[in-house]
Structures are given as C-alpha cells and as structure tokens.
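Pasting a structure below so you can have a look.
Every protein chain except one is present and positioned as in the full complex.
Should a chain be cited, it is by its letter among A, B, C and D, assigned in written order, with residues numbered from 1 in that chain.
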Amino acid sequence: MKGLFIVSGLGILAMLAEIFKFKKLVYPLVLIGLIAAYAVNFTEWNFDWSQGNPYPLFANMIRFDNPALAFSGVILAVAFFWFIFANDYFKNETNITDHFALVLFTLTGALMLTAYQNMVTLFLGIEIMSIPLYVLAASRKNDMSSNEAGFKYLIMGSFATGFLLFGIALVYGATGTFDISLISAKIAAAHGALPIFCYAGILLMLVAMCFKVSAAPFHFWAPDVYQGSPTVITAFMSTIVKTAAFAAFMRLFLFGFGPAHDKWATGLSVIIALSLVISNITAAAQTSVKRMLAYSSISHAAFMLMAILANNGDMSVPPILYYTFAYSIGSITAFAILYAISKSEGHDGFDAFNGLGKRNPLIAACMVIAMLSLAGIPITAGFFAKYYIFTTLMATTYKWLLILAVLTSAVGVYYYFKVIIAMYFKSSAKSEAVAFDSTTTALVVITSLLTLAIGFVPNFIIDMLR
Amino acid sequence: MLTGLLIIFPLIAAILVFLTKGKTARNAALVLSVLEFIISLLVFYQFKHNPGAKELLLNCTWIESLGIKFAVGIDGISLLMVMLTTFLVPLIILSSYKNEYDKPNSFYGLILLMQMALVGVFIANDGFLFYIFWELALIPIYFICLLWGGEDRGRITFKFFVYTLLGSLFMLVGLVFLYQHTGGATGIKSWALNDLYAAGKNLSLYQQSFVFWSIFVAFAIKMPIFPFHTWQPDTYVTAPTQGTMLLSGIMLKMGTFGLIKWLMPIVPLALAKWGNTAMMMSVFGIIYASCIAIAQKDYKRLIAYSSIAHVGLIAAGILAFNQQGLQGAVIQMLGHGVNVVGLFLIADILFRHTGTRNIDSLGGIRNVNPQFAVLFLIVLLGSVALPLTNGFVGEFLLISGIYKYGAWTAAIAGLSVILGAVYMLRSYQNIMLGEVKTSTAGFGELAKSDKAVLIIVCAAIIAFGVYPKPLNDVTEPAVKALLENLK
Amino acid sequence: MLLNIPLTQYLFYFLSFVALLCGLMVVFSKNPVHSVLYLVLTFFAIAGHYILLNAQFLAIVHIVVYAGAIMVLFLFVIMLLNLNHDSEPHKNMLLKGAAVLAGGLLLMVLTGSLKGAETLAMHQPLNTQVGLIKNLGTVLFKDFLFPFEISSILLLGAMVGAVMIGKKEIK
Amino acid sequence: MIKLIGLVPLFPLIGFLINGFIGKKLSKGVSGAIGSFSILASFVVSLLIFIELNGSAQKSHVVDLFSWISSGNLQVPFSFLVDPLSALFLLIITGIGFLIHVYSVGYMHEDEGFSRFFTYLNLFVFFMLLLVLGNNYLIMFVGWEGVGLCSYLLIGFWFKNTAYNNAAKKAFVINRIGDLGFLLGIILIFFTFNTISYGEVFKLANTGIAAQGTITAIALLLFIGAMGKSAQIPLYTWLPDAMAGPTPVSALIHAATMVTAGIYMIVRSNIFYSMSDVASETVAVVGAATALFAATIGMVQTDIKKVLAYSTVSQLGLMFLALGAGAYSSAVFHVATHAFFKALLFLGAGSVIHAMGGEQDIRKMGALKKALPVTFFTMAIGTIAISGIPPFSGFFSKDEILAHVYEENKLLWFIGSVTSMLTAFYMFRMFYLTFFGKFRGTHEQEHHLHESPKSMTVPLIVLAILAALGGVMGLPEFWGTHNWIADYLSPLIYRKNPSILSHETEWVLMGLAVAAAAVSIYTAYNVYRKNNILPAAKEEDMGGAERFVYHKYKVDEFYEAVITKPLNLISEAFYKFFDLKIVDGIVNGTGQAVNWFSELIRKLQTGNIGFYILAMVAGIVAILFTSLF
Partner (left out) sequence: MNNILLQSSIQVIPINWYILLSAALFTIGALGVMFRRNAIIIFMCIELMLNAVNLLLVAFSSFHSDAAGQVFVFFIMAVAAAEVAVGLAILTMIYRNVKSIDIDLLGNLKN
C-alpha cells in the first residue's frame, strides 16, 4: 500500500521537477524511490487483514495481501531494472519529466492492478495504467510508426474497455455488488443458477482481460504496438504492464470468478490454443527481432493463461508469479541488448545481430541466456517457469493443451535460435564491437545471472506464497 | 559426496578452462578430464567394495515444495555409464590435439560442461534433476556443433536441436504426468526415482501408454532409432569430430540409459501393449540403417548410419527387458561408445591426411601406413562384433535377450551381424587396401596424439572383449534389481 | 386503456427510440458534425432515462460532462482540423458487410443471454433516494474514497499526456 | 600334462604377438623360426596330452581358465575340454600346421610380407585350437569367428589386388551368414538347456527334456554354421575364391583344418543329429548334393588350385554325407586322411606353382615330372590317396563312409559313389596334365624350372607318408582288423547305429568302389595321357554345357543377381528415396509446413484497425456463443 503511495508520489514529484527545476535529480530520486517502495512493500508482508488495521482499508477497495505484494515486488524490481536500462532514453528525450511522470503513473496503475478488490479499482487501475501508455507509445511525435502504435493501442484499448465495462455492468446487475470477494461468494452460492447474462458478463470481462494480456484472437494490436513504440516503452509494456495485467487477470478469475470456472474455462482454453499456435507460428516468419519478441510475448501470455485455466486457487498464483518474473527479466535483457544494437545498426532485424558472438562475446552470451530462457531451456528461469505451468496444468483435464504447448515450443525455439544463429553463425561486415555503455552491460549481466540463478534455485519465489 | 564431486568437478574444470587462453586450454582440459577419470575410478573402487556407501549417495533438498531434490546415486548401470563418460572425454580431448580450433578455451570448456551434464544424467536419482541434466547436455553440444562445425551447420544443428528438444519436451510432459500421480497415500508429491516407479505402476493402461510414448519418443530421438533418426547423419557429418564423438560416444547412451532406468520399469502395462511396436521400430531400424550404410560413400556418414543400426540393436535388447538383453545393452553401450570414438577418430584422421572422406577416392593406405591399418582393423573388428572384442560380448547378450523375446526377431536383428560385416569390410577395403592412390600417397605417419588415442581404444576393445567380467559383475545386480522392480 | 399504462412507460419507449435512432444516425451520418449532434441527442435521451431511473444528479452530471464538455471537445477538434465535410472514403464493402454481420451477431448473443434475467429479484423495498446527491456523496466519499482519490492520478496522467502529445516538438 | 592344455594355444599366441609386434624388425629366418617352432611346441604338448589321454581312464577333462561372460543363468566360463575328439584335432592342427609353417618358410621367402604371413598363420592356429578346445559352444564360436577373420586376412594377404580383397570379403561375409545361424543355435541351446557347456548340454539332451522340434531347430541352426564354414551348398562359393591366398594358406586353412570345423562341430553335437531325423537327413542330402555338384565343376577347371578347391568342397560334402548317415567316426577319419592328402596336394601344387613362377593354369604346364621329382612323387601319392585306391588312406576312409551311407540310403550311396568316380577322374586329369605330356609354358618358365627347397619338400614327404599310411587309423572291422578311430571316438558318440551290413555286402561295395576308381583313372589316362587331349584353351572353344559347368553353373552370377544386386538396390532405395525423401522429407516438410503456415497467418495481421476490431468482435461472439449456448 505504501509502495503505491510512494510510486504515485514519485510521479507527481517528477511533474513538479519541471517547475522547480530539479530535473537532474529526478532519475536518482526515482531509483531511490523504487528501492524504498520495494522495501516498504515487504514490510506489509503477512499482514493479518482480519485483525487491527494500521492502514485505511478503503472499504475493501484494495488489499495488499501476499499475492498482491509478491506481484508488486516483481513489478517494482523489474521497474528498477527497466529504469536502469532506460537511462539512455531518459537522457535523450526532450520531455524528461513528463516521461517520468507518465511511466510512474503507469506503474501506479500496475500496482493497483495487483491488489484491487473491487471492480472500480480494477477498472481504474487498468485505465491509469493504460492511458499514459497510449501516450508513451505515441511519444515519438515525428515518427509515424510511433503515432500509429499509440493510436492503434488507444482505439483498441478503449474498445476493449467498453467490453470490460459492459461485463462489469452485467456482473453487477446479476450480483448487485462490485466487490470481487462478494461476487465470488454469490456465484458460489448460486450454484450456476444466476441469470445467463451474468456469465455473459464474465465472458466479456474475460475477453477484455485477454485483450490486455494480448491473447489471440484479441492480440492483433500487440505486434503492431510493440513494434511501433519506442523500444524502451515496448520493453516496459511487455514486462511490467504484462505482469500487472496478469496479476489483475489472475485476481479476477481465480479469486472472483473461480466458482464459475466451468463457464469460462472452455473459452479460455480455446483462446490459449489459438494464442499458442498463432503467436509461435507467426513469430517464426518475422524478420524484425522486436516484432518477434512481440509475438513471443503472446505465446508467453498463453503459457501464463494456462495456470489461470487450471484454476487451482492459491496454487495457481506461484506459477504465474514465477513466470512473470522469469519472463520479465529475460525480456529486459533481450530488449536492453536489442535497444543498443538497433541504435548502432540502425534497424532491429535479425541481421543486426550478425557476428555479435565475435564482436561482443559477453553481450552475446547474455543474449543467449535470455533467448534460452525465453525458449524455456534448462537451467534458465524460463524453463522452470514453463515447467511449473506444466505441473499446474497437468492436474487438470486440459492436458491436450500441453501437447500443443510442447509442439509450439519447438517452433518457438526456431525463432529464438535465429538470433543465436545470427550471432554465432552469420558474419557481419563490421567487426568492431557494438558500443554498450557500462550500465547497460552491467544490467544485462546482472539480469542474465539472475535468470540463471532463479532458474537453478527457484525456491525463494515459488515458496513465497506458501 | 564422491558423486557430488563427479558432477561439480567438471563444472569447475569447465570454468577454469574458460579462463585460460590459447593452447593451455587443451592441456588444462586434458589434465582436468583425467582427474575426473581418477575420481570416477575412486567411485568405482568404492562401489566395488561398499556399494551402499554414503559417499556414493547425495540427497540434498533443492526445491522442496515441489518434491524436487538434488538426489544422485550410483548403481551398476550408471556407474558404467559414468566410467564410459570419464574415460572417453580425455580421449576425445586428446584426439583434438591435431585440430586447430579458434577459441580453444570455449571449445574445451564446452566439452567439460557437457561432461558434467552427461555425468549428471547418468547418476540422477530424481526425475527433475534427470531432466535438467538431460537438457543441459544439449546446449554445449549445440554450440560445439554450431561454432566449430562444417558446412551448412546452421541449418543442420538447428534441426538437431529442435528435434531433440521436441522429444525431451514430450518427455517432460510424461514425467510431469508421472509426478502428478506420485504420493498416492500421503499426498506428498515427489520426483524421486522410486516414487516415480511406484506411481507408474498404479496408472491405468491408457495412462501408462501416454507416459510410455511421450517418454519413449524422447529417448528414441536421442538414440536415435528409426524413424526418428534423420537428424543424426547430417549432424554427425557436420559436427566437428570431437562433437560427433561426444554425440555418438556418450550422448546417444543417454537415450538407451534412459530407456533402461527411466522408462521400462515405470510402465509395465504399456510395455506389454506397445513394447512390440517399439521393438519392431528398433529391429526394422537395424536392417534399414545397415542397408543405408552399405550405400554410403562418405565415411563419416557411413559410421553414422552404422551407429543407428547398433543402437537399434541395443534398444531392441532393452525392450526385450530380460537379464541378458539389459546386461547386453549396458555392455554394448560401453563397447559402442569406445568403438565409435575410434571410428570417428579414424574418419577424422583420414580427412586430415587426405582431405576427403569419400571412400571411393581413398585406397591403399595400408601400403603407406601399415600401423594405422592394424589399428583401424582392430577398431573395425570391434564394431563388427568379432569374438574377443568388446563388441561381441554385448552383441551376444543382446541377441540372446532378443531371442528370449522372439526367435524371429532375434534372427532379423542378427542380420546386422552380416550387414555390418558387409559395409565395414567394404569401407575398409576401399580405404586401406588396394593400390596407393594419389590422394593417399602422401598419407604419412600418424600424429602422436592420434596414435595414443587409437592404441588406448584398441586396448580397451580387446581387454573388455577378453575379460568382460568386471562389467558383468557390476551390471548384474543392478539389472536384477530393475527386473525385480517390474514384478 | 391508455391510463393503465403509466406515463413512465411511454417515456421509456420514447426515450429508447430516440436514443437508438440517434445512435444509429451517429454511425451512419456522413458529416462528422452531424454525428456529434446526433450523439448529443443520444446523450439527452440517456439523461432522460437517468431521470426516469431516479438518478437525477447523475443525469445532470451526464449532461454537463458529456454534452457540455466531451462533445464540445469533439466539435472543437473537428473544427480545428477542419473536418466538417463528408469526405470520408468508404470502407470496402466486404468489411462493411462483415462489420454489420458481426454487430448483428453481437446483439443477438447479448440479447440471447438475457434469458433468465426474470429470475433476478428486485431489491425490496425499493429505495428511490439512492440517486440523490446526498446519498451519492456519502457513498462516494466513504466507500469509494480510494478510487476517488486515485482517479486524480488518472486525470493527472491524462493531462500530462495530452499536453505532452499536444506540444509542438522542439527541434 | 592335461592341466597344461592352456599351453597349446598359448604358444601360437606368443608367436603371433612376437611376430605381430616386432616381426618386421626380425630377420626372415628368425621370424619364420618363431612362427614354426611355436607350432611345434604346441604339437609336442598336444602329442603328450594325446598320449596321456589314451593312457588314462577318464576320457574327458575340463580345464577352467576364467569366467568369461556371465549374465544371470547364462554362465560362460573360458574353459577347455580335452577329450579324444579335441585331442585328435589338436594333433591334426598342430601337426599339419607345423609342416605347413615349415613349408611356408620356403614358399614365402621372397615375399615382403613374410613376418606378417607368420603372424596371421600363428593367429589362425591359435583360433583353430580355441575352436576345438573350447568346452562350450561360445568358445567354439570364438575360434569359429577367429579363424574366419584369419581366413579373411590370409585370403587378402596380397592386399593390393582388388580381386583378392573381394574374395577375402566374400569369404568373411558368407561365413558370417553361417555364423549367425550358429549363434542363434547357441542361444537356442542356452534357452533350452540353460547351459551351453558340452557335457551338461548333451547329458540333458540325452534325457529328452527338449522337444523334438527344438532339437531339430538346434541341429539345423548349427548346421547353417557348418554350411558356411565348411563350404556346403548354398554357402560354398567363397571357398574356390579363397584360393586367392598364398598356397600354404589354401593347404592349411582351406583344406586341412578350418573348413573341417563344421564337421568337428557336428560330431561334437552328434546327439542332436542322432535325435533328429529331419536334421540328419538334411545334412546328408546337402552333403551329397555338394559332393556331386562340386565334383562336376572340378572336372572342367583348369586352374590347379581351383581343381583342388572344388575337390575340397566335394570331399567336405562327402564328410557331411557321412555325418548325415550317422557315421561320425568315419567322418572324422576322413577329416584326418583328407587333411593329409589334401594338404599334400595343395603343397604339391604350391611347389608346382613356385616352380612355374606363379603360373596356375594346368593347360600351360606339362612334363614337370622330371624337373620336380619329389613333388611329382609325393603328389602321385596324394592323387592316388584321394582317388580311393587301396591301400592308401583315402580308400579306407571313403569306403567306410560309403558303406555307412549304403546302409542308410541307397540313392545317396549312389551319388557318393559317382562322386568318388568323378574325383578319381579329375584328380588324375590334373595329375596327367601337370606332370606328363609336353611342357606347354613359356621358354622362360622352362628355363627356370627347379625343384623346391628342402623346407618345402620335407613337409611334402612327411605328408606323403601320412597320406599313404593314414588308413591304419581305421582299418575296416569286417577285415577282422581293429578300427582304432571308431573305438577311440566311441565315448563321444551318444547314439550308435550298429552295422547291419553283411560282410559280403561290404566286400561287394568295396570292390565296386575300387573298380569305379580304376575305370575313372583309366579314362583319364586315356584322354589326357595317351591321347594328350587338352582342355579347351579358350572359353569359346568349349561346348555349351562344358562352358556352363566351367562357369560353376553360374551360381556366383545367380547370387549376384538374386542377393547382391537387390541388396544394393534396396540400400540405394532406402537411402535416396525412403530416408532422404520420405522420412527426412516428413521432418523437413513439417518445418516447411510451419513456414508456409506462418506466411499465411502472418497475412492476418493486416495492419488495419478495422479488421482487428472486427476479428475481436468475431472472437467475442464466438466465445460467448460457444460458452453460453
């Protein structure tokens, strides 16, 4: 809770920086603030909500229980890495303070999404997160791609919001409340006897959430937006925003609509299957690494959705938590490298990576780790994430999805390895090393090591919520 | 603890080698791998004298909440596989002394890393750990092939990687399925080998069939047996010789080893139902690959196909699942490992000295280098399973085992004895005999390192052909235990 | 006969008709300015519904915010960009057909899901006071305090964003 | 002494190792001496063992060396068995082996691969000794394959010649076909009796615990092995080609010892054949067919070694005929006498070839009597012996066989008799063409004609004596004499058929055989000596039938067309079509399908917001519809 306040406060502070002329200080302040938020976050760990209340409960609008704190932790940690990676971006942009503010507001929305307990907070969280993102996506004003990305994101996002709201309204109509725990209780008590429009509402919300996490067939915006947005923002979207969206999705469907599982599971399983197939297969044909990563994020979304599909209540949370973290740090590594490379080579195609194995061996090795992790090869974090999802899903009746997941993973290896092959197998006309500043190098090395470390010793994260 | 050391030491060695520069890398790698061999000898000694010793077991918690442990242990079969690995890796490193690789530190480091993974696969007692090592073995070899391989390596190694990865993903599905069914009464799920065994037996036929096929495919691809083999010849040809040796000498055994220890005892019902199909695949593969080997011109490719034939026999022996079949399989795995390293080294020597591997353009090398001819002949005899070479003991037990399963199956599998002689002798004749050709006139003397490796290989071939008893003694209790387990 | 039916019902039908018709006109009128005006009409119709539903305060806010602010913003942009002529090229017919089809299906599915709504029991006794300003205020500042406060961040974000985007790039 | 049986194979092994490792550095004399004396040492030990065995009451001694293979109840100790059969074979192998080694010192003197030759030869003797000494089938199999290997090495001894290499390869591969049968037989024995040690197996078999079918199967599988090693139809084609090796090799391996391994094996396993009529009849029929078939081919061959090779095949067929008729000791008897005279003949032929400077075509020889007196004399003895003229050794052994066959089956007896007639004819044909008439070679050859050195002639003389007198081992019992070899081997023969022939019949049969041989010899004399008719010099001059026989009934061509070519075709088809196109095609096709599909799906991402939203609505409708209704 305090973390949320700190982050939103930071956002406002960043805005003020313009006026009070301490622009230079904003960056360090933000980093410190994030660390503080992170630290504060965990002081609330294991807080007993039934007992006395040092914080205002806000009528059960928002509740930073353990899963929420864990996801907040992931978001804050990744945000910290992201800010380090994005330092170059913040140096170059003209409207630094605005950017800072927008990013931090988005972050606020993301944190809300991890902890909401009410449809209002869900809705507001999504919008607080999304609206600044629309702007950020479009933030390169003279770049048509960026404009287009922002615009597409906005239109489709608002359209999806419409469905979300319609769904909320229907559910509200059927249950008479916006509180998700009350909704859950009502659904459970009704034993399927609620009016059908209630389930229609749930499904509409499912669709809207699937849109937010970019699952097929509601994924169309993602590749375009990811590609058009500035790389740094793409990284932000594919890590923090995605994590938050999943936290929200999970909270809503596991803790809210869990009792109506039979109504939405079939639809979700189809969505997962479609996402797996479409994302992996389309990614295989990409020539741009950035766009490939966009498609890959769809396939990762499908994996995380599997845990939700399993509907194991609390047991479904750790897999998603782990997955989001593993995926986020892997993506941060990949995007950080991609950012530097595309800046130096002038494009983000696979050929931009040619010969990197010789030119920047260390960076190339980190990229390999990131790719292996995204592809789900042991002992990287990505493997354990997938494994954990597998075990979760294996207990359900949706085993056929696993087979599909396995088959499409093999396709997935194809496009991740295209990068590796380009780095080590193809030769580049240039032989000098691509310039990487020391912060990026350090970040990339740290995230790579982290990828290996949590892949090898995943205990900490998975046992967090026990 | 010793077993832990077996795994950790190559890792440390790999890191050390990564840190070296230039030619010291290979010397360091050689010394370190020999040290690892010595460690494995210690393990062997321990095992012989006190098989239940604590030193041989390691059981640390790893991911406790998911029932995953870092559990390793040694039985007769895994001991031999470990010995094979630790024995072959120094040879493989030594055999590379005449090849100039750039970035030798990475090259040798990757080999040692691979050694770690291989040893891990062989001694893992925990399903998850097994899978991790299984996959881990794939990465170094992929890079060895990709970075130091020959023509068209990008495409070929990629195919190899995806193919095997796909297989192992299916294996993961199968293993996870098993894992989900562990812990019947207590409800505490576990990855421990014995728990998986127990879980497997309680499954229905339908479930067992699912487990059987999902895991079998992974092993079948790794070995590889027909019809999952098409990645193999290309990969063997393209990979640098040391990579090929690792692949065929050791990595292939992961598949057969897995079949013995991680599949057959788990799914008795499915085995009864599907064993026939798998057996037919293996046996057909023997004939099929042997025939194809006859048609080969490229010597390396010829060995590649012959390896498919051999491994088909091993798989068939395992699938027969009886004392002779299993023991034969284990011994043949060792034999094949040693032989195939010898054969691939010979292919490499041929290529280095003459610039070609096409057997039709070679000939008459015996005139120029009779010593090489003799060493070659011994390796070749080992691979055609002449009695008193290591190949024979295994092959005899294998065919016996298969015979117990079905007489006609054994007869067909036994055809490999004949076809093997056909293609092996044909290649020997084309390469070594006849008049000297221009390509071979300047063949010259063997390098000291090559000669050393070949002599060691030949010595091993004969030694274990004449006196295989230690191997039999070590495997017998392990195999008996496995068979007991199935009852 | 007519008197048996309460006036409310007539009003409901009338307002619904207006709302739907104007809604359709928003979609189908060629000139964007007309669209805006139709939309305003729709909003008024909806406001009428609000009043019928005893949500008087909301009705006023609705008029103020939508018709008064948002629609003016729209008009402003249209005028600013000089778009007040029907120059919009048509979508290709296939896509149009598909759009109509999809829209129809959506409606069908949504109405189809109404089945069983009769079982829903109205809250008794009906409290006609919920829409009054006092009541709403209490709820808003008690239960909905947190969303209320946090929506400031939303508006702030939107403001910053709009300003940032709207600013001319300094080159 | 019997306990020291290990020494017997050890000496050749030592010889092999010395020659193999440092032979090149030794002088030819030393190298040859090591080779020869290692065999001599073995011979001496064998002789001592033989004597000791004869003296002792216990006729079978097992000497365990170490445990070789053990797997469950499959226990294969590396152990030796000394009994009358193995002792006799030891003597034959080491004795004749020694003589041939000595002979080779002279014969191979000019060859650059001198020490290599002795290396191989010693290795061969080692394996041959293992073969006969082993106490179980697997040890026999070790020797069995080992001698096959040595045969391969020695046939291809002159490895620069592609034809020789092909012959060597052919020999190895065909032997392997037999070996597979043998191996399966061993495995069947194991699974039937749970052991493969001779003593236990035979004891158990004798109690009749195994089904008749199993016994037959075992017997037939073992016989397949024998067919390969002992060159019986249909696996005989390698043996004539094996003449590519140096002549001493032909004498030792392809006449005296290795090729008789099949007979040894069947005699060893006689119980199975006695118990299965089907098996023994098969053996007899195959033997008879081979004997006749090879003899007819031998009639028209012009290469001196080929004549002898076909004669060997034919004689081996005769031995199998004997085995099939249950005359196990007679077969062994014939093995021994055949070893004497056939080794003699080959060595004599070698001497001739040596003198002729490598020429092997009898059409180019003639009148060598004068130039090579010792050779002529000894070969005359060999020829007479093989033709079955009393009192030379061949007469007794062959007659014994035919008498036993007569008892069993008259038709087979007739075939056997015809074969002996033909044998006498073609042997004398060869003999006359070689030593009589006019010299038909070049001047240069005539100039160089010389008798071979002592090292070659002495073995010839020794063998001639043996060939002449070897018959004493098995004098017919109806003469009232003692048939030593039958008695000697009787402990090994599990089921004996008492002879039912009357003495009169036996006399008649014997007389018929001798008469037939005499007629043949006379015919040969008439044609080749008196009228000096030469075989056609060129193929074109031969008659159609003769040419067909000269080409060995085109069996090789037949095999080529039926086995080799289809195998190569299948291989190519498997590789080029099935493997690359179909199996790999499916794998690559999957990849390509993914690519194709990928390009297709990619098109969905049109970039058009309208389309995206449409797709989204369509998705929503579909999901609502499927989930709710």
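Just so we're on the same page, a contact is a pair of C-beta atoms (placed from the backbone, for glycine too) under 8 Å apart; a residue touches a chain by one contact, two chains touch by 3 or more.
Keep in mind the model is a prediction, meaning the values are calculated, not measured.
**Q** Just to confirm, in the complete assembly, which displayed chains does the hidden chain contact?
**A** For the complete complex, the undisplayed chain touches A, C, D.
**Q** Would you mind spotting which of A:Leu10, A:Val120 or A:Val232 touches the chain that isn't drawn?
**A** Of these options, the touching residue for the absent chain is A:Val120.
**Q** Hey, which chain D residues sit against the chain that's not shown?
**A** Missing-chain contacts on chain D: residues 602-603, 605-610, 613-614, 617.
**Q** May I ask you to list the residues on chain A that touch the chain which is not drawn?
**A** So the residues of chain A touching the unseen chain are 119-120, 123-124, 127, 131, 134-135, 138, 141-142, 144-145, 147-152, 154-155, 158-159, 161-162, 165-166, 168-170, 172-173, 176-178, 197, 223-225, 227-228, 285.
**Q** For review purposes, identify every residue of chain C that touches the missing chain, sorted by number.
**A** 6-9, 11-12, 16, 19-20, 23-24, 26-27, 32, 35-36, 39, 42-43, 46, 49-50, 52-55, 58, 61-62, 65-66, 69-70, 73-74, 77-78, 80-81, 83, 88-91, 95-96, 98-100, 102-104, 106-107, 110-111, 114, 117-118, 120, 122-123, 125-128, 130-131, 135-136, 138-140, 143-144, 147, 151, 154-155, 157-159, 161-163, 165-166
Rule of thumb we're sticking to: only the chains that are shown with their structure count from here on.
**Q** Select, from A-C and A-B, the pair of chains that is joined by more C-beta pairs in contact.
**A** A-C
**Q** Can you give the whole-Å distance between the Cα centres of chain A and chain B?
**A** 42
**Q** When the centre of a chain is set as the mean of its C-alpha atoms, what distance in Å lies between chain B and chain D?
**A** Comparing mean C-alpha positions, chain D is 37 Å from chain B.
**Q** Can you pull out the residues of chain D that are in contact with at least two other chains?
**A** Expected reply: 611, 618, 620, 624, 628.
**Q** Residues touching two or more other chains, restricted to chain B: which are they?
**A** In chain B, no residue touches at least two other chains, as defined above.
**Q** Using the touch definition from the top, list the residues of chain D that touch chain B in their complex.
**A** 66-74, 138, 141-142, 144-146, 149, 152, 156, 159-162, 165-166, 169, 172-173, 176-177, 179-180, 183-184, 187-188, 190-191, 567-568, 570-572, 574-576, 578-579, 583-584, 587-588, 591
**Q** State the interface residues of chain B toward chain A in the complex, per the touch definition above.
**A** Of all residues in chain B, those touching chain A are 62-66, 128, 131-132, 135-136, 138-139, 143, 146-147, 153-154, 158, 161-162, 165-166, 169-170, 172-173, 176-177, 179-180.
**Q** What does chain B use to touch chain D in their complex?
**A** 159, 163, 226-227, 229-231, 288, 291-296, 323-324, 327-328, 364, 366-367, 381, 386-388, 392-393, 396-397, 399-400, 403-404, 407, 410-411, 414-415, 417-418, 421-422, 425-426, 429, 432-435, 467-469, 472-473, 476, 480
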